[in-house]
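Written below as structure tokens is the structure these notes are about.
Shown here: the complex without one of its protein chains, the others still in place.
Take a look at chain A:
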Amino acid sequence: MSAHDTAEPTRRDFLYIATGMAGAVGAASLAWPFIDQMRPDASTLAAASVEVDISSVTEGMSLTVKWRGKPIFIRNRTPKEVDDAKNTALSALKDPIARNANLASDAPATDIDRSAGAGKEKWLIMVGICTHLGCIPLGESGEYGGWFCPCHGSTYDTAGRIRSGPAPENMAIPPYQFVSDTHIKIG
């Protein structure tokens, strides 16, 4: 495009390229805030942790609390439920990983690693969201006596592990800790 037909880039070529580059970078950086505003905002992120009194949850009872807009199932399991889960071989599981945010990411999905740990095995605390497409499973139902998701028929056992249906993973265990024997802090 130079006035003289030389192979050498001219000043004008340089200006074209420089202007084009500035335009592209400018457009991209201007686009960013338009995308960025879609992400969860500060108030959503701020609702980080909740404390729950579980003293009223007696054996065989469940409590559902909300954390980050999601339901958290807190279940005081019966000895039978614990035993059923313990007696299930890992090889029978669709997802052999604990999915427990309080443990290493490759911890196996044994009952102890799904529960609140040694001494507190009766407690199962998990995000009550089906890992398929996000419905809330119904408790104490389904083939394995755990949870049944009405949306597309996934069943979970008494440790919240996926046993059949389209869901790929065990229900997630959120980060939590016992602040006392009767209080837990989620998040």
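Methods note: a residue touches a chain if its C-beta (ideal position, glycine included) is under 8 Å from a C-beta of that chain, and two chains touch if they have at least 3 such contacts; residues count from 1.
Heads up, the rule we're going with is that contacts and distances are computed from a predicted model.
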Check your understanding: Going by UniProt, what is the name of the one chain that was not included in the view, given "Threonine dehydrogenase and related Zn-dependent dehydrogenases", "Sarcosine oxidase subunit delta", "Cytochrome b" or "GMC family oxidoreductase"?
Key -> "Cytochrome b"
Practice item. Write down which of A:Val57, A:Ala107 or A:Cys151 is the residue touching the left-out chain. Key: A:Cys151
Exercise for review: With the full complex in mind, choose from A:Pro9, A:Gly23, A:Pro79 or A:Gly134 the residue touching the hidden chain.
Suggested key: A:Gly134
Revision key, fill the gap. Interface residues of chain A toward the undisplayed chain are 35, 38-41, 44, 64, 66, 68-71, 131-138, 149-153, 165-168
